[in-house]
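A single protein chain has been omitted; all remaining protein chains appear in their positions.
Moving on, here comes subunit A:
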Amino acid sequence: MSAIPAERARAGQGATLSVRDLTTSFDTSGSPVTAVDRVSFDVEPGQVLGLVGESGSGKSVTLRSLLRLARAPAETTGSVLWDGRDILALPEAKLRAIRGNEIAMIFQEPMTALNPVLTVQRQIDESLRAHTRLSARDRRVRAIELLDLVGIPAAAGRLDDYPHQFSGGMRQRVMIAIALAGEPRLLLADEPTTALDVTIQDQILKLILDLRERLGMSVILVTHDLGVVAQTCDRVAVMYAGRIVETGEVGEIFREPHHPYTRGLLGSVPRGGTERRPLLSIEGTPPSLAAMPSGCAFHPRCSFRTDICFAVSPPLEPFAPGRQVACHHHQRVAEAGLP
């Protein structure tokens, strides 16, 4: 679960993604709301980072902001260092050379993320054209290889099919094949299995892990499902109301959560199993971005809160090697153990 793929580590071709103080706000009708607030994390080569949190916590906006894909009227600040360059400061042409080529992205709903009126071949081909110098014939061969790679049966015969001619799971495979066209070193996956039923979910997750091994990619996997995290990720970053509230190795976080929100999330997952359930067990709802609570954003839902939580927003700070938490009372939370 935590091993960095040997090939990539040997070849040394991986790059580290270093995100620092990533902040994205939307200037909606005069009053800007901050959907992603000073988010920082690293993804080492070959690593799978899980980004977890309830719906609306800012996972998708974070992921999109990494490639400057947050929708208008978004404004993103901070830095996203990739291979020595700050993606947020790159000129458009350089940014395009990274998008789809070094860093690829897949979305939750393949039905809406694939263009309904273009054949699968066209949608792979345009990526190959943008990022390789292959001839038209070689691109077609490569497209078949890619569909093969993601496990589409009789790939050659499906090149000229349209997205609606595939089943949900196959469609997600097609999207992954398209994303892999540029041989990315980092794959951003925004809830790639949420729209699929459970057996297909497992297949897609296995596929992503398998590709990670074979191609030596790193992955950021957005999910609201801790079972998925347990099954696939090396590290995890827990998001709440636009901020990262806890990070660490998956095993450690599952063993000893230090943030009450993480603890609450874990309380909703059956112990030891890979069986999955939605994250619903924490009482209350996340705050609206337009009316954020004072101090710690989680305090209205927190059973560990004291006066300081109402007044001071706790910074995300390291407390052990490889672990960070943003909570005034994280030691107490850890001592309390799992619910």
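Operating definition for what follows: contacts are C-beta pairs under 8 Å (C-beta built on N, C-alpha and C of every residue); 3 or more make two chains touch, one makes a residue touch a chain; residues count from 1.
The working rule: contacts and distances are computed from a predicted model.
Asks: From the list "Sarcosine oxidase subunit gamma", "Peptide/nickel transport system permease protein", "Protein-arginine kinase" or "Cytochrome P450", give the UniProt name belonging to the chain omitted from this structure.
Replies: From the listed options "Sarcosine oxidase subunit gamma", "Peptide/nickel transport system permease protein", "Protein-arginine kinase" or "Cytochrome P450", the omitted chain resolves to "Peptide/nickel transport system permease protein".
Asks: Sort through A:Val61, A:Ile178, A:Cys309 or A:Ala326 and give me the one touching the missing partner chain.
Replies: A:Ile178
Asks: So one chain is hidden, and I want to know which residue out of A:Val19, A:Ala35, A:Val48 or A:Leu67 touches that hidden chain in the complete assembly.
Replies: A:Leu67
Asks: Consider the whole complex, including the chain that is not shown, and state which of A:Leu118, A:Leu159 or A:Ile200 touches that chain.
Replies: Considering all chains, including the one not shown, the answer is A:Leu118.
Asks: Identify the residues of subunit A touching the omitted chain, counting contacts across the whole complex.
Replies: Residues of subunit A in contact with the hidden chain: 64, 67, 69, 71, 95-101, 104-105, 107, 109, 112-118, 126-127, 130-131, 162, 164, 175, 178-179, 181-182.
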